[in-house]
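Here the complex is missing a single protein chain, while all its other protein chains stay put.
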Amino acid sequence: MGGGYIMYNILAILFKYIFIIIIYLFIFSIIRLIYLDIKGMEVISFDDRAYLKLINRKDSLPFKIEEYYIIDEVLSLGRHADNHIVVKDPYISKEHFQIVEDENEYYLEDLDSANGTYLNGDKIYDIVKLQDGDIIKAGQIEFLFVNRK
Amino acid sequence: MNKRILTRSPRNLLFLFQALGIILLLIYKGKEVDRLTVGTAVGLVLVIYLSNYILTRITRGDHYIFLITTMLVSIGIIMIYRIDEALGIKQLIWISIGIFIFFSTYFIIKKIRIWENLTYFYLVGAYLLFIITFVFGDRRHGAINWINIGQFSFQPAEIIKILLVFILSSYYSNKDRWKDIKYASYYLMGIVYSFILLLFLQKDLGTALVFYAIFLAIQFIYEEDRKLILLNIGLFLIFGLLGYTLFDHVKIRFQSWLNPWKYIERQGYQITQSLFAIAEGGFFGKGLGLGHPDFIPVVYTDFIFSAICEEMGIFTGIGIIMLFMIFVYRGFKIAISQGNKFYRILALGISILFGVQSFIILGGVIKMIPLTGLTLPFVSYGGSSILSSFIALGILQICSEEIKTKEDLDEARD
Partner (left out) sequence: MKQEIRRIILVLAGLCLVFISLIVYISYFQVFKATAIKNNSYNKRLWINEESILRGSFLDRNGQTLVYSEKKDSGYERHYLFGRLYSHIIGYSYREYGKAGLELQYNNQLLNSSENAAINELKNLVSPTTEGNDIKLTIDHDLQAKARNLLKGKKGSIIAMNPINGEVYAMVSLPDFDVNSLKEDWKNITENPDSPLVNRATQGLYAPGSVFKVITTAAFLEDEDLDTSYQCTGTANVGGYEFSDYNKKAHGSLDLKGALAESCNTYFTTKSIEVGKETIGDTAEKFMINNIIPFDLPVKNSQFPYKGALDKTELASASIGQGKVLVTPLNMAMVASGIANGGHIVKPVLVKEILSKEGKVLKTNTTEILSIATDPIKANMIKEMMVETVNSGTGTKARIKNVKVAGKTGTAETASGKSHAWFIGFAPADDPKVAVAVVLEEDDSTGGSSAAPIARDIMLHVINNIKE
């Protein structure tokens, strides 16, 4: 050992501080991620995307649903498990409505639902173009369509 | 903004931690380390990294519990390897098997859907294991809770712990099944108390306490007949008092908790050595390899935390406590978000299991509460402990996902 012994001692003493720093960074990054998850936001910012925001109070609904849904190319809602937004509500059809993106515009389409899809209070029969601020209703659920671009 | 988060992501920090740990240990042990060990260690680091990554892909459930446990596992194994190379290598193997078991449990529980209805099966299994322990068991450190099969030894109590959670979950998830049996809840309490009594006879007081805590908590949340809870607490106090007055080994534990200095040569020896180690470590520790964890008896199982405090400091110790706290919090969050009652109670049971067990052993080694022989989950050395912990983790992982009921699966097929 000899000189190597002293070298190791210095290294071990140095490392003990490093280890503690890493452990706490680890803990805090996990806490931070959990915190962000709770807030319901995703790590990517919303600003340049289109999304649906739930208007109803989340607790008042008897089924599981989120507050925000980002719209990629397609966003579908229905009772069936294959939908993006799965709603276990008997008034919601298996495939209820979908929103499709085309050249930066968003279109709402009702998928032959039993009880209909409503845009700003009016029942829709054809494909409709969505504007920022529109309110979409299906069954008892109401969404606000947001598109800041 | 995105890039910064990525480099500081917990997965990467963990990787960095493990890498530095391996490097330091290599320098510490010098030329004596063989290629196979280094290979296994590096392999494990990669496996952990991959597992954490894969989990974010294959499941929409919780990503954090596995992350936290792998950090705990890393701290533990670095210390164990430093104390004893052979045990360190064994722990490496146990952890590798553990991770495999984790994924296996995850898939098995996910695919096979019968778990809710096997109450009697669990009961039979638990009693069988107890019988095996009594008949074939070895006495170690004063407790009969080990069974030796050739080279390997395992603790049946670790499996019975999980069976208990299943028993409680399957019972409370659907009370209607039992409405024909009068006093069903009393029978349940009797059964749980019989478990605790058997554990007491095995002198495994720590596990008995954990069983009791899990039962009391689940009962508190789910038992409609609130009288039973009071009865439970009352019985515990009575039995506790009886145990203290009638049995010396209970009395000894209390005495050596209140004033270990008086009995420093015999009963108080373990806890005082633990306190010396923790005191010597200070806030930042002495440094890996620069302390004397070998002065602490049973250091790689019950007292691993003391050794960690000596060489890595109180701050690391507090870090471990915080990790367990976050883990338990996550477990409860998973439970609350879970719609299916059976899996909800399962998640609760497992979270409470980890929470209570870690608290009891942590509190014991720092002399906040009397000492009991328990392992610190994921951190302590021990095949049975690691494997059962990963099984429980796998179950918890399943509970974090949305459980599709039979109707959903039928619908999906349409």
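For clarity, chains are labelled A and B in written order, and residue numbers in each chain start from 1.
We adopt the following convention: a residue touches a chain if its C-beta (ideal position, glycine included) is under 8 Å from a C-beta of that chain, and two chains touch if they have at least 3 such contacts.
In this text, all values refer to a predicted model and were calculated from it rather than measured experimentally.
Asks: Which of these touches the unseen chain: B:275, B:299, B:312 or B:399?
Replies: B:275
Asks: Which one touches the absent chain: B:47, B:108, B:322 or B:403?
Replies: Touching the chain that is not displayed is residue B:322.
Asks: Could you tell me which of B:48, B:352 or B:396 touches the chain that is not displayed?
Replies: Spelled out, the listed residue whose C-beta touches the missing chain is B:352.
Asks: From the list B:95, B:109 or B:366, pick the residue that touches the absent chain.
Replies: B:366
Asks: Could you pull out which residues of chain B are in touch with the chain that's been left out?
Replies: Residues of chain B in contact with the hidden chain: 217, 220-222, 261, 264, 272-273, 275-276, 278-280, 282-283, 292, 295, 309, 314, 317-318, 321-322, 324-325, 328-329, 332, 335-336, 348, 352, 355-356, 359, 362-363, 366, 368.
Please note the rule applied: only the chains that are shown with their structure count from here on.
Asks: Approximately how many whole Å separate the CA-defined centres of chain A and chain B?
Replies: 34
Asks: If you look only at chain B, which of its residues touch chain A in the complex?
Replies: Of all residues in chain B, those touching chain A are 2, 5, 8-10, 13-14, 16-17, 20-21, 24, 27-28, 30, 64, 67-68, 71, 75, 284-290, 311-313, 315-316, 319, 322-323, 326, 330, 339, 402, 404, 408, 411-412, 414.
Asks: Given the complex with chain B, which residues does chain A contribute to the contact?
Replies: 4, 8-9, 11-13, 15-20, 22-27, 29-31, 33-34, 43-44, 64, 79-82, 94
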